[in-house]
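First the structure, then my questions, so here it is.
Just one protein chain is left out here, and the rest sit where they should.
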Amino acid sequence: MGRRDEWLDLPGDPTVDGVDRRDFVKVCMMAAAALGLPAATGVKWAEAAEAGLKPSVIWLHFQECTGCTESLLRTSHPGLDKLILDMVSLDYHETLFAAAGHQIEAALHDAVAKGGYVCVVEGAIPTKEDGIYCQIAGRTAIDILQEVGGNAAAVIAIGSCASWGGIPSADPNPTGAVGAQEILKDKTVINLPGCPSNPYNFLGVVLQFATMGTLPALDDEGRPLFAYGRTIHEHCPRRAHFDAGRFVRQFGDDGHNLGYCLFAMGCKGPETYANCSTLHFNEVPDAWPIGIGAPCFGCTTKGVGFTKPLFQEAALPPNYVPPIHPSDQRGPITPGWAGVVGLATGAAVGGALMASKKLGEGETEGS
Amino acid sequence: MSMDRRTLLKGLAVAGAGAVAPVEASEKYAEAPEDAVGMLYDATRCIGCQACVTACKTANNLPGNRYNPPEDLSGETKNIIRLYQDGDESSYVKSQCMHCVDPGCANACMIGAFKKREYGIVTWDPDRCIGCRYCQVACPYNIPKFQWNTGVPLIVKCELCNHIIHDPDTGTLREGALPGCCQACPKEAVIFGRYTDLIEDAKQRIAERPERYWGPDGEPKIFGLTDGGGTQVLYLADLSFEKLGLPTLGDHGTAKQAREIQHGIYRGFIAPVALYGVLGLVMWRNNRAAKKEEG
Partner (left out) sequence: MASHSHAQPVGGPLNKKFVTFMVIFLGIWAAVLLYRFIYGIGVVSGLTDYYPWGVWIAFDVVTGTALACGGYAVAILCYILNKGKYHPLVRPALLTSALGYSMAGLAIVIDVGRWWGVWRIPLGGFPDMGSYNWDSALLEVALCVMAYVGVLWIELGPAFLEKWQSTSKNSALVGFARAGLKFYDKALIWIIALGVLLPTMHQSSLGTLMLLAGQKLHGLWYTPWIPLLFLISCVGMGYSVVVWESSLSTRLFKRQREDDMLTGLSGAMVVIVSLYLVLRFADLIISGKTSMMFTSGWLSIVFWVEIGLFAFPLWMLMNKQRRSQFPVMLRASILLMLAGAMYRFDTYITAYQPAPGQTYFPSFLEIFVTFGVIALEISMYYFIVKRYPILGGATAEGAAE
């Protein structure tokens, strides 16, 4: 661990060293940089967190695998988990809480009553049979979300399940699983799809809300544009291979070993909107599907991940393709030049006729 | 109808020369060679990624790349993907040499720079070309391109990557070697293979999903089976081939007709020799008569 941290030039092991202010600010700045914000924003976040302006966070788990939480915890970044806990006041989280039972339900109740919190939803919400397929403390997921989410200052749906149903909603969708937005129809839900969602995107949204009280600009599916504005394909490190027509044809073939494009293996990069290709997971270079030679399966995009067959080629985004009948290679006839030539031809013909007249007359007279 | 005119013209030419030699049709390129290879392009599979365009340039060592995409076939582009779009209808289409069974270019070329070679591949030989560009006139698909901006121009045209797939030492096809475009295509929208296999493949695709393909009167059509006398590159599409920029040709290439007329006139060189003899004799007699008058 220590060696890898040195290699990555990251701050020391927090479990040994604790987190000093310098490291903390640095982490905030990196988070800001990941979101394309100026370094000063990171400093601002750090200051806000230090000043104790920690937003309250309520983290709800529904139909999910806890993968999003796990990936958040497994960031190799020193103590990112701890930082989140330090930077936000995590008032309710079923995985991380030491408490259980009535104790934790009371905590939830208190936090909701206080208001002004951020509600993070992880997991899809089953709606069939009145939502009986997921119940906590005797209440259905629908009930819980409607209460907690409805009262929240902001709702963040983390992971594909919470964003649009994810795996639980895959065909035939036995539990009628839907995303958080479907339940909270009147509220703006920030969707952070992904399986798992990239922790940095989550961090950026939470910190922006914590420090500036604003939420990022969203696309029409409620995804922050800073992270989901472009396709994987647009910034894929293997894009050059795509453009040159060098494709992996079979896992383990020469092209695969050489890191060729995985499009022909069913990579959904061209239709998947996410920033995985520029922001790899857990600060480990190439820690993302395409980086390790696996095709992107489109987890962040509804209708692609868990829906399209794994090895079916993706639809390409509109691209420039020349039209079937190319325009004139040398430009159309310029009217001026055509006129000049026309006049010249006309003059020549006219001149010839005149000359013929003259010649004819002359000859008639002469003969 | 056209048969009538042809026959009439031949009759005129032959009668004019005073020779009655029968004119038989030139059946030189009636069918593709037995070992012919070719390509099958399925426009319904093409996704317009243009990987084949770049791959072609790489395989043939031509300048230009994906980041400065060509607009048309040219002196530095042998293969191109273009888009037909009209309202909701759209289709990509690939253009490259069709490797005609009866190629107009080879028919036009004076000292055989264009040749239909082993496996029916139509190739171009710079050593024999004088740059007259008759091939460009003769090609119904406007495929051969000329390098206009150099003092030492070449004709540029797809040769089915002959240098890759064909081993000149053994005269056989290299095992597993593919033309650049077929190698690159991620969707197998263009595939390389034996001509007969490709026809089978195309027919099978049509049999499996007839609704996917276009054809006159709803009957799915393989372009190149008979068009212009047949082409070794076959096309399948879900729009009419005319919309995709392919010409409407009869079942015989223009090459065949031109050859018939040309050979009809010059068959065995009988007509010219006979005409020459007649001309000479008439003039000789006239001359003698004139001299007698003078004398």
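Going in written order, the chains are labelled A and B, and every chain counts its residues from 1.
Going forward, a contact is a pair of C-beta atoms (placed from the backbone, for glycine too) under 8 Å apart; a residue touches a chain by one contact, two chains touch by 3 or more.
In this text the structure is predicted, and so the values were computed from the model without any measurement.
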item: Identified contact with the non-displayed chain, of B:Q85, B:T172, B:Q204 or B:T248; value: B:T248
item: Contacting the left-out chain in the complete assembly, out of B:P33, B:G64 or B:G131; value: B:G131
item: In subunit B, positions touching the absent partner; value: 1-2, 4-6, 9, 12-13, 26, 28, 72-75, 104, 106-112, 126-134, 136-138, 140, 142, 145-153, 245, 247-249, 253-255, 257-259, 261-263, 265-266, 272, 275-276, 279-280, 282-284, 286-287, 289-290, 294
item: For subunit A, residues in touch with the removed chain; value: 325-330, 332-334, 337-338, 341, 349, 352-353, 356-357, 359-364, 367
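Rule of thumb we're sticking to: only the chains that are shown with their structure count from here on.
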item: Centre-to-centre distance between subunit B and subunit A (centres being mean Cα positions), rounded to whole Å; value: 49
item: Touch list for subunit B against partner subunit A, complex; value: 47-52, 54-55, 58, 65-67, 69-72, 74, 80-85, 92-93, 180-181, 183-187, 243-245
item: Residues of subunit A that touch subunit B when the two form their complex; value: 242-247, 261, 263-264, 313, 315-316, 319-327, 329
